[in-house]
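A quick write-up on the structure given underneath.
Omission of a single protein chain aside, the complex is shown with its protein chains in their original locations.
By letter and in written order, the chains are A, B and C; residue numbering begins at 1 in each of them.
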Amino acid sequence: MELGKLPGFLARRLVKAVLVVLAIVVCNFFLVHAAPGDPASVMAGQAGAADPLFLEQLRRQFGLDQPMHVQLWIYVRSVLSLDLGFSHRQQMGVAALIAERLPATLLLTGAAFAFAVVGGVTLGALAAQRVGRWADSLITVLALTFYATPLFWVGLMLVLVFSVWLEWLPSFGMNSVGLGLTGLAHVLDVAKHLLLPALTLGLFYLAVYARLTRATMLEVQDQDFVRTARAKGVPEGRITRAHVLRNALLPVITFAGIQAGQLVGGSILVETVFAWPGIGRLAFEALLARDYPVLLGVFFCTSVIVVLFNLATDLLYALVDPRVEVA
Amino acid sequence: MTIRRRTMLAAAPALTTLAEARAQGVAPRRGGTLITMLTPEPPVLQIGVNNQGPTLVIATKMFQGLLSFSPTLEPLPVLAKSWTISPDGRVYTFRLQENVKFHDGRPMTADDVIFSITKFHPEVAPRARAIFALIDNAAAPDAHTVVFTLKQAFEPFLLMFDGSAAAIVPKHLFDGLDYRTAPAVQRPVGTGPFRFAEWQRGNFVKLDRFEDYWKPGQPYLDSIIYRVVPDSQSRRLALETGQAQLSQANDIEPFDVPALRSRPNLEVALNGWEYFSPLAWIELNHRVAPLGDPRVRQALSMAVDRNFIVQRLWFGIGRPATGPIASSSRFHDRNQRLPGFDARAANALLDAAGLRPNAQGVRFTIKHLVLPYSEIWSRLGEYLRQAFRQVGVTLELESTDAGSWARRVGNWEYDTTINFLYQFGDPTLGVERSYVTSNIQRVTFTNTGGYSNPRVDALFAAARSASVAAERQAAFSDVTKLLIDDMAQIWLMEMSFPTIHDRRLRNVVTTGLGVHSSFDDVFLTS
Amino acid sequence: MRDFWRRYRRNKGAVVGLVVLVVVIIMAATAPWLFPGSPWDMASAPFLPPGEMDMLLGTDSLGRDVAAGIAHGARVSLLVGAISTVVALSIGVTLGAIAGYLGGWVDDVVMRFTEFFQTIPSFVLAILLVAIFTPTIRSVVGAIAVVSWPPVARVVRAEFLSLRGREFVQAAEVLGKSRLSIVLGDILPNALSPIIVLASLMVASAILLESALSFLGLGDPNLMTWGFLIGSGRSVIRLAWWMSVFPGVAIFLTVLSLNLVGEGLSDALNPRLARTR
Partner (left out) sequence: MSLLRIEGLTVALPPGADRPHAVEDISLHVDPGEILCVVGESGSGKSITANAVMGLLPKGLPVRAGAMELLGQDLCALGPEDMRRLRGDRMAMIFQEPMTALNPLMRVGDQIAEAMRVHGRQPGGRVMELLEAVRLPDPAAIAHSHPFRLSGGQRQRVLIAMALALEPALLIADEPTTALDVTTQMSILRLIRDIQQRRGTGVLFITHDFGVVAEIADRVAVMRHGRIVEQGVAADVLNRPQHAYTRALIAAVPRGARTQAVAQTGAEMLRVTGLRKTYTRGGWFGGRVSVPAVQDANFTLARGETLGVVGESGSGKSTLARCIVKLVVPEAGEIRFDGADLRPLSRAAWKPYRSRVQMIFQDPYASLNPRRLVGDAIAEGPITHGVPRAEAMERARELLALVQLEPSAMDRYPHEFSGGQRQRIGIARALAMRPELLIADEPVSALDVSVQAQVLALLADIKARFGLTMLFITHDLRVAAQICDRVAVMQRGVIVETGPTAQVFAQPAHAYTRALLDSIPGQGWTPPV
């Protein structure tokens, strides 16, 4: 796409993204409110004792005594003003709560994503180039293996091997608390903690990208323009890099956009296994505790991430592929 | 006073540890950071606003009550240095420590105490509301004396003054504000030996030594860090590798305890829960046929092998229940026991109740709402399903989340479930609520099962108003017998929680509140 | 048909996958005879390592036979995978067919709806649905189906869209056939290959999804599934590695075999693509 058309393209995509997010907000609200069990009874249960007055107080405080459409209107209005509400259970603004947890999730999913894409595309390209040979077989088998293994199980096994038996890497948390590390030492410390969870989360998607890259590269290799390149004497290495890989990456980009949501979902499992302080675990805990504002906030936040990510991949796609005008 | 002696014996190991430490001449060492764990992460750390287990564990380091309790539940001075009770049992006079400061530097006075007891806790905590409603008048003759006059005598009144039940909060930070949303809720300010330093949600809570703490030279530790570790295996690993020096409550799964017990660097204590005395039972909804029939309840009770549960499921952490009142609690009658495990007798009882097995050998089918707090309850449900099958009863498990569990139990929408309640040292405080007719309410932790017996109601009422311990003992013994005969609920076990700590950490469990004490005397040897 | 087998056999992995899958299915079918009684029965002492006291794969924390659990679990895992796939297929094929065949604004609406479902992180949605409707086999199957249909709808739509423009469909149109008979008689049979391939992969991912739900404690508590076994073995992994390792291997093998079979089907049903392998 030509750069001059970019602002219009972006504006259209943004409008669409906002509409999608709005729909998600409304749907999530109804979904979560369809759940039995209201936050007041949960809090009462966890306080260890309760009486009807206490319950009544809590319900009023949470606005649970209002009619549903009023609750929805209040929620949508506040989301539009970027106020995600207040978690009465946590006694904190939801936005603040999520903001605290978000960096950890972004770090984890970002690292896993980078690992998966870079590793997957490299392995996939390698396999496609050596199709039918042992390297291809090995990569294919490995990819299938990671593809077929439950994510959380991989996490458990990695912990078993690297933390329990070898004692090389920490098995949980995001940093060593109490050591007062700063600067580079802190970064290294976090990196050490990040390694296993990112690996766990990334392996499955690495397999996905490896398989996808291999398949699309094989497909692109058969296309006419590759034959043209060959006919004009372009060396094989350059054909792979400049012609095949670039075209094969287009579906990978599309797929990465779709995968963003799955990655956030997968991080719930990984964050649970590795005690990673991110929003995936926050969501699961909020669900168990029926903390509606937090749950709605996390859903809102993840869908915004996914929508933004889709937007970014669309943009990337549009920049890579000149054929995209509007779609 | 047989009860007292029993609990004293039970608490003996803790006392020996302390004595040993002193005897070995290990002088308390100042300095060091204690890293411990936390699960689940509490929503807020302001005691009262939230009274969940994890909140109590942290908040009791920052807040203190007037009293604490020994393993035999004798009152110990904390913020109150002495107290007197009038002969008619209605007037309680506390003399306060004089140089106590809040973490913000303001002195603690009788005003703060009266505010905490008569305003703050009754507003935010239902349990305090019920009992402090008995206070007719609260007065402060001087800045360091508080006098509470009760409407009627209430023998267990002192038990309410522990830091976990009625911590003293700063009046100047709450008065006139909504207590639940006051700024101080986010940065708790108390009188305890440690003050709030940092909370990275999902990661850790850090408490630092309060330099102006009223006990000179104490506390010994520089800081305490509570790491949030949601996975039990990670917690175990943290203990083993020394990344954490202390675990408490249900941090460590029972099946991991034997392995940890054998580690030379770790010490496992099972005491320190005398004040709470949690008791677990199968909660039956008496409104659901045929659970309203006492013979059926008796039969189900006999179908359960409590020793198996304690040994196999809890790996010996805990004791089989003997009745509605825990054996570590006051007024437990050790002469009364539950009928033993006897499947044959159970079958006979069910036959007698007219519940004949059908062609598949099934007498009736009931549901079981699995307690969602830890997966051990799922194992228990799976055991119960197999156990009840032996007597022709099919148990269908329903799994649920904490929210639904609380709602369904509160609304009586269940057949059976597991419930466990703290007894707070005294049956009037912790047992009565589950059996009296007046407390049949659509709220969790009331008499949700719907058991009702006028004689039981009368006996609990008598025990409540009697001011003499012996009179109360008699009433509780009678109530115990009635409840066991009716098998009001199927009591399973007296729960214990292992407190596991590094051997270099000293004075961890010294009172009946265990890890819920202030830790001002806890220290790390080098 | 013979052609189909010939092409299928060319992919050795697919043959291995089929053999493994058949073994798993046989194991599931014969579980009541291989391991009579309930898999929940306490068969021996708890935490027996594999091989001890006749317990081939060891016992769990209540002394239950892990091997019996895996055999009986195969029934449920496969059933959950199959049923949720059927449900997801029926949702996805219906919506995809409507969108692809009718086109226009209907297509637009259906595809926005599908996109919307794809935007919500599917695993989070599955957790939410199971929690809302309480964990039972029905809610688990339903939740898996609800999060798995969008790819089916997209594939079916794309197939229908391209087939709709194909001349034989236009010919049927010109012959005056009814829409339903065109969709069922002319388009659907020709769109079956990708649907079948997709279905085999969906069974695999449904099994994975079920195990993940159970791992988080959101499985049906009355049914022995592989996910449940790992979930219950996870907390004792250092005490009894066999409790989570063997069910994990069972899941891995089954999912792998389904993937291999899917590839084989894809090769056999789309011979044009197979040549590039």
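Methods note: a contact is a pair of C-beta atoms (placed from the backbone, for glycine too) under 8 Å apart; a residue touches a chain by one contact, two chains touch by 3 or more.
These numbers come from a predicted model, not from an experiment.
Among the displayed chains, contact with the absent chain in the complete complex occurs for A, C. Interface note for the absent chain: among A:Val15, A:Ala99 or A:Val118, the touching residue is A:Val15. Among A:Leu106, A:Val234, A:Ile253 or A:Val304, only A:Val234 touches the chain left out of the display.
Of C:Leu78, C:Ala172, C:Ala212 or C:Leu229, it is C:Ala172 that touches the chain left out of the display. In the full complex, chain C makes contact with the omitted chain through residues 108, 166-179, 181, 185-186, 189-190. Residue positions on chain A in contact with the hidden chain: 8, 12, 15-16, 223-225, 227-235, 238, 242-243, 246-247, 320-323, 325-327, in rising order.
By definition in this document, only the chains that are shown with their structure count from here on.
Viewed as a contact network, the protein chains are fully connected, with every chain touching every other.
Farthest from chain A in terms of Cα centroid separation is B. Per-chain CA centroids place chain B at a distance of 46 Å from chain C.
One finds 40 Å separating the Cα centroids of chain A and chain B.
Multi-chain contact residues of chain A (touching two or more other chains): 35-36, 164, 272, 287-288.
Counting partners per residue, chain C has 131, 134, 234, 237-238 as the residues that reach two or more other chains.
Interface residues of chain A facing chain C in the complex, by the touch rule stated above, are 20, 23-24, 27-28, 31-32, 34-36, 131-132, 144-145, 147-153, 156-157, 160, 164, 218-219, 221-222, 258, 261-262, 264-266, 268-269, 272, 283-284, 287-288, 299, 302-303, 306-307, 310. Chain B contributes residues 232-233, 236-237, 253, 255-256, 259, 312-313, 370, 372, 375, 378-379, 381-383, 385-386, 396-401, 404 to its touches with chain C in the complex. Residues of chain C that touch chain A in their complex: 13, 115-116, 118-125, 127-129, 131-132, 134, 204, 208, 211-212, 215-216, 230, 234, 237-238, 241, 244-245, 248, 251-252, 255-256, 259-260, 276-277.
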